[in-house]
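Apart from one protein chain that is not included, each protein chain of the complex appears where it belongs.
Moving on to subunit A:
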Amino acid sequence: MFNKDRWREIIEVLTTNVWRTIFTAFGVCWGIFILIVLLAAGKGLENGIKQDFGDTATNTMFMWTRATTRSYEGLPKGRSFEFKIDDVQALRDNVPNLRFISPRNQLGGFGGNNNVVYGLRTGAYNVYGDYPEIINQDPMAVTSGRFLNYNDIREKRKVAIIGNGVKNDLYDKDEEALGTYIKIQGVNFMVIGTYKKNNSGGGEEGQKEIFVPFTSFSQAFNRGENVGWMAITANDGSSISQLKDKIVDVMKKRHKVHPEDTRAVGYFDLFEQYNRVESLFGALKAVAYIVGIMVLLSGIIGVSNIMLIVVKERTKEIGIRRALGEQPWSIKKQILMESIFLTLISGMVGIIFGSLVIFGINSLLDSVGPVDMFMSPSVSVGVVTGALTILMVSGLLAGFIPAQSAIRVRPIEALRNE
């Protein structure tokens, strides 16, 4: 394989007709270039969309109550009901494979009135009553201080973690927020931490939230045993989409809702949405591969064609070499290696050009700032190795027919004097 003479010969053959070699190589180069760029573009789109999901635990559903639509057990339809804090334990007992169940209560919301006061400043923010687990489902980076813990829950401490957005609104630039008190609907809470969220889903909104212990929230704002809504995450091995029916059934039973009432318990299955997006990108990727490989294929056919011509041109030479005693297999190997070499080299050039283009787009994106739904297009090392493997195989295929025809040349016919 790594025989100096063989390599010299390959180089000699491919350089005798430089322009022909270059044009042939261009076909393969173009094909792999298209493949790489398409895959990178798909990846860029995927990155852009997934950015919106951030690092939210995607195996998650959100569940809330609505008015019933059927009467049941003597209760009328149109009845409102609310989840209770006991429901959480009931879910833990009845549904296996749930990782986190976070009951939540909420103040404020879109277009709400100013509800938070610090010193002379006020602002309208979403205020959540939460358990410490929420940080695993709605990830955020704690930038100073700490997040909620179970002591806060047990002792109903009036403490709050505020978003960077809140801090920027209410505090002076260099002012220390930790240890200060903010007034939420007239109740003082001590700021014990600040956070920053990575997902751009809510955009600025995500940074303007305030988290307080669930128990203190219930007490301070008169929620009693009620739970506004729940965020439920399944264990990694199982999907929330499969568990959600069971979860909803448990809730219906506990709140005397007709088993066939599909409207009473509302939910949003993030996992299903995520999967839909995932499969969309799967399809995109498949299209990229198909288009790329089709274009590559025409390049490969070009290589095969040229190799056939090379063999034809070298009929006499092959005849001489066989007369001198070269083994047929050795001739076949020579043709195959020429073909693989040509395909690989031109493919690598294509990969390099593709990478340059991707690099260019990336630096363009960096300079103009983030673009909607498109972010850092890239191809992984895996894709590149995959592409090289495809090239290797296609070089082999391209060389196969010519190599076969080369050893079919009988020396006597090749040497016949014209």
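In this section, a contact is a pair of C-beta atoms (placed from the backbone, for glycine too) under 8 Å apart; a residue touches a chain by one contact, two chains touch by 3 or more; residues count from 1.
Here is the rule we go by: contacts and distances are computed from a predicted model.
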Report the protein name recorded by UniProt for the chain absent from the figure; options are "NADH-quinone oxidoreductase subunit D", "Monovalent cation/H+ antiporter subunit A", "ABC transporter ATP-binding protein" or "Tryptophan synthase beta chain". "ABC transporter ATP-binding protein"
Can you tell me which of A:A141, A:A323 or A:V393 touches the chain that was removed from the display? A:A323
Touch list for subunit A against the chain that is not drawn: 4-5, 12-13, 16, 316-317, 319-330, 407, 410-412, 415, 417
